[in-house]
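Missing here is one protein chain; the remaining ones are kept as they sit in the complex.
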């Protein structure tokens, strides 16, 4: 499945300082769909190069990270259970505190 | 065909000061598609309430109006010949000069 | 608000004529502004443009909270301060600048750090709060105080080459804790002093904060509530995304919450976020 993943608010530093990743994520054998839970584990394995604890805590993102699926907060689409579709855009962004 | 039409930069004043119009434009008998040329004539008839010369000149938009089909300048898609598809977003915006 | 209504005097008609000409703003919008009070917490990178535009546009009463002094390394982004004010309190400097561009509005100086002990008393004097601070505990504290007092909060942040903006606790919309119930790890809370910031980025976000505060005060337009603006300066890209609504589990704003003024005053924001509310200037360790 072709997806665009974007990292911001400093999270890009965890994946070679690259903000936009066009990726192809395979649906696992026996599954009929790709969920955000699957994607997080794929990102953790394939994109995060350092300090994974800055991206995840337990099986979800760490506190302070917003997840957006097609410009919409994943809280509105079922969080970890959100089903992804071809060409979806998923944004992971860390909240900023500076001024 | 369901389209979203948006007017900005003052052009909204020509259609009841309403910026966003969700419209249903029928493809004419004998035609197999809707082009921007058709849409302009539909807008001219159905939405423009006053001073049509501020919107069109001849069979196209007046100088100083940018036309965007799905956030892309219509010069890049064939101008008047651009074919429209279901749920397209067409923006008409007048260039501003103030500061 | 505790103000009496201002009618537009002739000098105001002249000063604000470009606002009065706007069909969607007009006399009513300007009168609403003149009768409104807005507090900006932080006279730094975000607060500088926010304060200047709020003063210029004619907000009736404009408050400034800050405990810091102007430093040379602020000057690349904190355009409200002049070199002549280096070493002096930011509140004093910012208030002088606001008065110099609009002598007809009331400017209130709160030259102190905002803490649980004074926040209720200060924030309660204003209709709208602008969070222009630079650290996580202040953001939680200001949010909670706004929730307890029922005030809309225009929240901006900037770091590096990115900025974020939304309005919390507005008209049934979410609060900061609805989005971020658990504070991030302290390692994720970088300050401009640690990581740097391109000066004009808080400039853009601060202007957008002024705009949202003006729209709320004037009762015009659609407020950026339930939506968040994400700005990436390097790529010149801006997203406006839909965020969750008010959370039924929110400790601060849920309907059945027990979090009231007393709980607010007793809450330890520094311990909650494991971050001090204010920090002295860091030594530079560069080059």
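Order of writing sets the chain letters: A, B and C. Residues in each chain are counted from 1.
Methods note: a residue touches a chain if its C-beta (ideal position, glycine included) is under 8 Å from a C-beta of that chain, and two chains touch if they have at least 3 such contacts.
Here the structure is a predicted model, which means the values were calculated and not measured.
Chemist: Taking the whole complex into account, name the chains on display that the unshown chain touches.
Modeler: B, C
Chemist: Specify the residue from the set C:148, C:223 or C:252 that touches the hidden chain.
Modeler: Of these options, the touching residue for the absent chain is C:223.
Chemist: So which of C:188, C:214 or C:277 would be touching the chain we can't see?
Modeler: If we include the chain that is not displayed, C:214 is the one touching it.
Chemist: Mind pulling the chain C residues that touch the left-out chain?
Modeler: Contact residues on chain C toward the absent chain are 8, 11, 13-22, 24-25, 27, 49, 52-53, 56-58, 72-73, 75-79, 81-84, 100-103, 160-161, 192-201, 203-204, 207-208, 210-212, 214-215, 220-224, 227, 229, 233-238, 240, 284, 286-287.
Chemist: Spell out the interface residues on chain B facing the chain that's missing from view.
Modeler: Counting only chain B, the missing chain is touched by 8-10, 19, 53-54, 62-66, 68, 71-73, 75-76, 91, 93-99.
Operating definition for what follows: only the chains that are shown with their structure count from here on.
Chemist: Taking the mean of the CA coordinates per chain, how far is chain A from chain C in Å?
Modeler: Taking the mean C-alpha position of each chain, the two centres sit 30 Å apart.
Chemist: Taking each chain's centre as its mean C-alpha position, how far apart are chain A and chain B in Å?
Modeler: 37
Chemist: With centres defined as the mean C-alpha position, give me the chain B-chain C separation in Å.
Modeler: So the centre of chain B lies 39 Å away from the centre of chain C.
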